[in-house]
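Of the protein chains in this complex, all but one are displayed in their positions.
Up next is subunit A:
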Amino acid sequence: MPLSSQSRTVASSADLPLPASIVATSQLTKCYGDFEALKQCTLDVSEGEIFGLLGPNGAGKTTLIRLLLGYLHVTSGSCRVAGFDPEEDSVAVRARVAYLPGDARLPRHMRGRGVLEFFSQMHPQGNLSRALEVAERLELDLSRRVAFMSTGMRQKLALAVVFGPRTPLLILDEPTANLDPTVRGEVLKLVLAEREAGRTVMFSSHVLSEIEQTCDRVAFLRKGELARKLVMEDLFQRHRLTAWLPDTGAPTNDTDDLRNEVPEELSSRIERYQVGPSGPHGRNVCIDTAGDLAPTLGWIASLNLEHVRIEPLGLHSVYESVHLGRGDQDPDWAHAPGSMPATPGVSS
């Protein structure tokens, strides 16, 4: 519980009241015999946001999605999607959700247009003209049979199927897999447009840049556990400053933690202030900031640093920290204002 003991003063998006949840899970667990594919996962997705699911292969992302849709039966815990429990009424859930599977396969005997017609009539919220519009936007040839389509074309067709119905929730499991960069960009625009239209999107991907571009909040899964939740807006406010501090004394091999030298009024904004061993240009300085950068700039300027470089701390570093299993122990991320522990009821 790294954050439970941390009292943060920086206002983060995590502290703001969230709209009603369209997806809510509580202690959700799925076991296959002795193997726990998902362990006590508690999360909620608010209406109108784009929620990212991140994690390495086998982390439990798809298991979570399949539990939400009623493909899998819950071992313990509970979940509600659009107000319905998929265990009790998965049909009602699926009437309110458009789902793109990770490996979307469509009836091979149908032609592209036939597939769109078929699915638009299958779904109560189906909209053929919208699906055709998406297909055209993705430059898809609808006259071909599915059997003769390439993997990318089939993915585009599946996307047109899924973006057709006007459901309140859209669940996309790796929607840009097998697509070229141009189409990827188009898909991300579609996802953003869905949010603008008031729909909620759950988005699973391995491409961190896509998550960064689109998501409002992200959950990291690792080995079936919800390892971390993150508000993207707060992540974008995190920066790392690296610079050289000209040597003023004797050379040293020590790394000094100088956080106690940070002015009191900035202490909540400075995550790390380390000065490394002596090098050819002096001592290496690394400062991690959280929140608005502007108030810290004056203090940074007073440090007389050289070769200053400031860069945003991307999702990649969080992902690596979670992926390598240092999520809860990593001091960097344990202190992140936008990051929340996976344990319910504990927030930063």
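By definition in this document, a residue touches a chain if its C-beta (ideal position, glycine included) is under 8 Å from a C-beta of that chain, and two chains touch if they have at least 3 such contacts; residues count from 1.
Going forward, contacts and distances are computed from a predicted model.
Choosing from "ABC-2 type transport system permease protein", "SigE family RNA polymerase sigma factor", "Na+(H+)/acetate symporter ActP" or "Pyruvate dehydrogenase E1 component subunit alpha", the protein name stored in UniProt for the chain missing from the display reads "ABC-2 type transport system permease protein". Of A:A95, A:L128, A:L192 or A:L303, it is A:A95 that touches the chain left out of the display. In the complete complex, the residue from A:D103, A:E139 or A:E320 that touches the missing chain is A:D103. The missing chain, though absent from the display, is touched by one residue of A:A24, A:L69 or A:I310; that residue is A:L69.
The omitted chain makes contact with just one of the residues A:Q121, A:T151, A:T182 or A:T252: A:Q121.
Considering the complete assembly, subunit A touches the hidden chain via residues 62, 66, 69, 71-73, 90-92, 94-95, 97-99, 101-110, 118-119, 121-124, 158, 161.
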